[in-house]
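Only one protein chain is missing; all other protein chains are in place.
Now for chain A:
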Amino acid sequence: MSETEELRRTERTDGRRDLVNVNGLKTYYEGGGLINSQPVKAVDGVDFHIERGETLGLVGESGCGKTTLGRTLVRLERATDGEVLFDGDDITTFSGKRVKRWRRDAQIVFQDPESSLNDRMTIGEIIQEPLNVHDWPDLDVDVVGTQKQVEVTGDGSVNQDEREADITVEVPGGAVTVRDGVPLPEDRVSVDVTESDSTVTVRVDVDVARKRLRRARVRELLTTVGLREEHYFRYPHQFSGGQRQRIGIARALALEPEFVVLDEPVSALDVSVQAKILNLLEDLQEEFGLTYLFIAHDLSVVRHICDRVAVMYLGHIMEIGDSEELFENPKNPYTQSLLSAIPETDPTDDKQRITLRGTPPSPRDPPQGCPFSTRCPVKIHPSEYEHLDEKTWEGIELFREILRERQRADRSFTERARAILGMETRFSGIDEIVREVFPHRLTQEREQALDRAVEAAASNREDEAREILGTNFDPSETDADFDDLVDSFISDVHAGSHGQARSRIRERFGEMDVPGEVRGDVDRAVEHVRDGDEQAARELLREEFGSVCDTEPPDHHSVSQSGRTSYCHRHLAEHEEPEVAFERQS
């Protein structure tokens, strides 16, 4: 960065440290269907800022809305609500020329270097394209050394924006300086200064065609990103993945942006190539004073390159703050789960891994309360059920999840017709689900018989196993076909799944192993499902077992000195902190 530019940048900031300020931003994709068209809430109300010159990491699972957020910041997607302040101006309200002008300041590098480069264009053409679109260079002129009204004629024009002008002319005398970013030799600019009482007229003639300037600029960019000038005339297919990503970076840098969104720039690359690109990005940031939004799902990459990190889940920012601090001591339950899922490159490490069950809910129909409530391992339980053990809670949550999932699954017309006619549909079988979800227990005597049966089957004495099961368990106790059951039992044992074989029998002949009050509620919910009213079943379960996590969206609580915030109810004084809850579980 040249000194004048640095000066200009500091002047322009007016003491403002933030380059980007995002407030209440929402981006929805409209449903478009005729019936039931719920929008997809990709970004559902986020607030954050990015400081000038820093790298903010944005991490989360696929489908959490991180790419949509990145694209909204550079206006490749339209914001549904909220504002994005860039240098204090809300870019969501920009239109026409203003957008085009602003686009020079905010660029994006795409994830997939295969598909983001046009195969039919040479590398030179690809990088030159943004220059052509924006009619680069402006050849705008700053005239310094005078207080008079300035007029510029010839090839140049008066500099009208806050960026440094391409050409600076000093009056009187007409000494010319050309900015670093423009590959124009100063002796190819001729200046003619005429002064009158109130105005200075500067005629600037440039002796080099714009086309040549652009080509020279492209060559310069190629070397900046570590490619060679002779690559200019080659085609994308002649390059490896890492080199293609360099081309994408060169294209993004062509117009000298201040802010670059890097959308998974290294995800498609091998580690050794990835390391090179990460080093390049860091060098470029230092050289050009760039501000990055770095989107990635690889947390170790983010930890390496980012100053601050935002963790996203289902359209919300769950935790945001200083990178090192967040990785060392995550506060939000989602961050903790996400971090514990990263495979450590140390085989001796035996950290306690938190495995989340299931998958994120649909962004078309997000949970009412906390977005993470359907998978959260430390969800707050209602106080009257606080004493239930983990197994029972797991069963309850899984049962609720299955009912929710069933609601979401598409139902065909025939399916609905069958339900109306009271015929069996693939949605029936609630008893089986209850059996599968909740633990069951046999009497001690039967448990011993089961042991003997497993042992017999395992040592290939199937007939003996059949007999043991036949004498100890009464086929009339279950609605299932007893012979089928025994067959499955034996094939489970043969496949080595002894646990599954046992639970198969326990489920059919045992008692549901949960406290009485839970059992009553589950039975009532099952009754509702049998009557075809799954809605009522879901509501009943939510009322009985739901908590503030299901009903109220949390607040962003400040969780450290450095202003890190976390989106979780557990930071309220009346609840245990997440790490305490995790501790208690393990």
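Here, a contact is a pair of C-beta atoms (placed from the backbone, for glycine too) under 8 Å apart; a residue touches a chain by one contact, two chains touch by 3 or more; residues count from 1.
Note that contacts and distances are computed from a predicted model.
Asker: Would you kindly match the missing chain to its UniProt protein name, picking from "4-hydroxy-2-oxohexanoate aldolase", "Nickel import system ATP-binding protein NikD", "Phosphomevalonate dehydratase small subunit" or "NifU-like protein"?
Answerer: Its record in UniProt gives the absent chain the protein name "Nickel import system ATP-binding protein NikD".
Asker: Per the definition of touch given earlier, which of A:Asp119, A:Asp180, A:Glu432 or A:Glu576 contacts the omitted chain?
Answerer: A:Glu432
Asker: Among A:Val171, A:Val208, A:Leu278 or A:Ala458, which one touches the chain that has been omitted from the display?
Answerer: Considering the complete complex, A:Leu278 is the one touching the chain left out.
Asker: From the list A:Lys26, A:His49, A:His297 or A:Arg461, which touches the chain that is not on show?
Answerer: Only one of A:Lys26, A:His49, A:His297 or A:Arg461 touches the chain omitted from view, namely A:His297.
Asker: With the full complex in mind, choose from A:Ser240, A:Asn329, A:Gln407 or A:Ser459 the residue touching the hidden chain.
Answerer: Of the candidates A:Ser240, A:Asn329, A:Gln407 or A:Ser459, A:Ser240 is in touch with the missing chain.
Asker: Hey, which of A:Leu76, A:Val99, A:Ala341 or A:Val580 is the one touching the hidden chain?
Answerer: A:Ala341
Asker: Can you name the residues of chain A that touch the chain not displayed here?
Answerer: Against the left-out chain, chain A lists 61-62, 240-242, 270-276, 278-279, 282, 297-301, 303-305, 324, 327, 337-338, 341-349, 353, 355-357, 359, 398, 401-402, 405-406, 409-410, 426-427, 429, 432-433, 436-437, 484, 487-488, 491-492, 495-500.
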